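Here the complex is missing one protein chain, while the rest keep their positions.
Each chain carries a letter (A, B and C) given by its place in the written order, and its residues are counted from 1.
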């Protein structure tokens, strides 16, 4: 069970001799799935992997509601900054990004989104966020915030170019636990949270159990699935079977005490027909 | 170019002799695609069809932001009811349903969602809506609203069981243009909007041009696509090619004057690699 | 019962001979109360007036939720414009302005607020809106909207400088019912709704009955109050008595079927004491 494809990466480089010992793997994150698909595309994937991240009960919830709340939590714990009235720039409007954007908005921030994908950028615009290139967003952030807070809720500490930041600074100091202050040559200050590591893990407690339960249910049932079906699986990246995904959604609703409707036979027939209604 | 698969339905029943004259079709709506897939599953689909509804630039925008605003518009135009403080029940949390739910919430209503699908129900819960079976929702609506407004934003006038409603009523009258009042035996009143027809079309002006432009761009480019590729298309339901979909998103952003970022070569390489970051 | 102090204005200028016939007046709007206080300050007010607008059950609801919904309604009816993704500038963050701002946000617009009062501007910032001078807002609006829609939800048609607009235009035409298009010398187009008259009255149906009921209850009970107390009232602007205001709130909740708590004797004593809790 991998997170970020880090173990699988090592197995495909420094520990290739162990590749043969592995029946199958599962992967928890968006970043990891992107890397595994790259491996698969290069024809180098050494065993089948279930992309747990692609399960709806995982990415629609963990990435959005989990990352959303826990990232905000990490920023507040490390800075105790008031988000209301703050210009809050979110880089990327994927499931994690939109989780963070909607929670920042929900706490009263003015949220700016930057994107490289037109489809996602358009959704962000329609959701009422300002969308602009990062170069412009950085400028606006300065005007309202006067000092910039940099937090990473992606993967590892490579998403913020910390060496570049360090070389731009005339002075650095620990402003507060988990908060490093960089004074730039123009006198502006930039605050880097948790050494650029994932702020929700490094400065808060990560996602709440009430959302990780679904991710881990996917992991557990995906593991059972690959054992049961080991013979028929090829060295590819597979999605979690839809039945497992739906079953987890049903179980979760039940634990929350939420009841829903069932289609009547008549309604199901109406949906399945092509000659009704005309 | 069909809407609700109504023309295609007739071609496959009353006008079968004309089936051979058709090179290909396109379909605009969720309901239509469901019906076409039923036809395809039965092996009866007479020509290839592009499911325009499945394009992201269509259903992520038209169904959500278009239906959302225009449905609320239709309800207000026909009733001038104040939505703030009203208990507003949305049946179904698909793209249309979530559009209507978010706009009703945005106008101050207390929104209740009913669903038959556990995954969508769970998203509605996490989005802060109350989720319950329709039988319970109907009861709660009564308590707060005292009189119930029934509006359909789905397809045709078959989604509300109007004959049943009529047989339950002791008296009916036109309360206001496009508003029929049904007095039930218990004295409660139910108001049916626009004869149960699509309230955004029958009582307002349908979707704004700023969202239909994307749907129609899909229609136009899908038509061009089927002509160009007629030889290679089978009698199946096809998605709009991703390149067309992405191109429309790019064009739409440009017309709105919104600029976005581009991946640098380094960033693109990072995303495509499997051995970075460890 | 006046609206905008228009009748009272005429009574104090062209019809001064009728001033003596009037026992007392009531005034419905913010604009009217501002004008009446000016009259009172000049020592020229000819009879007592109850400022119905100042009742909480009036301005907290009518101005905010009524103007909010009906202004948006008027804009959509006259233009059918999609608000999602639109940059929507609200001039003023009083009760009407914040009603319009929160509804525009609720429909997916990116809302910019302009103000002349620091306190209100600060609230708007903390509520997550962008605040800037109108000169800047006008510029930003242009970038995203390319054509500007001008609507007035204040008083009369004097709040937008229509003669100035007309003199700036090289060409005007009726773009659509209630929508006049002005082409400026730089080629940009400005659309004026409903001749600059109150857009919620001129292009929609005004406030919903469910919010006017409270305003009119204030009018009716204020009229009863001035008759009963005519002898003791001076020529001043009076607030609606708190008991009337609270009674209307209680009645409104009851008609909506909403029950609330009552303080227990113990709780009431705790609130009234100064020696508890230490």
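A few points about this structure:
Basically, contacts are C-beta pairs under 8 Å (C-beta built on N, C-alpha and C of every residue); 3 or more make two chains touch, one makes a residue touch a chain.
In this text the structure is predicted, and so the values were computed from the model without any measurement.
Looking at the complex as a whole, the chain kept out of the display touches A, B, C. Among C:53, C:114, C:200 or C:219, only C:114 touches the chain left out of the display. In the complete complex, the hidden chain is touched by one of C:1, C:22, C:81 or C:134, namely C:134.
Those residues of chain A that touch the chain absent from the view are 65-66, 68-69, 73, 76-77, 80-85, 102-103, 105-108, 143-144, 146, 204-205, 207-211, 255-258. Residues 4-6, 9-10, 12-13, 31, 34-36, 38-39, 42, 44, 56-57, 60-61, 64-65, 114-119, 121-123, 125-126, 131-134, 136, 155-156, 158, 245-246, 249-250, 252-253, 256, 258-263, 267, 270-278 are the ones on chain C that touch the missing chain.
For chain B, the residues touching the absent chain in the complete assembly are 84-85, 105, 108-111, 122, 125-130.
The working rule: only the chains that are shown with their structure count from here on.
Shown here, the protein chains touch in all possible pairs.
Taking the mean of C-alpha positions as each chain's centre, the chain lying farthest from the centre of chain C is A.
Separation between the centroids of chain B and chain C, computed from CA atoms only, is 35 Å.
Centres computed as Cα averages put chain A at a distance of 43 Å from chain C.
Among all residues of chain B, those that touch two or more other chains are 65, 256, 258.
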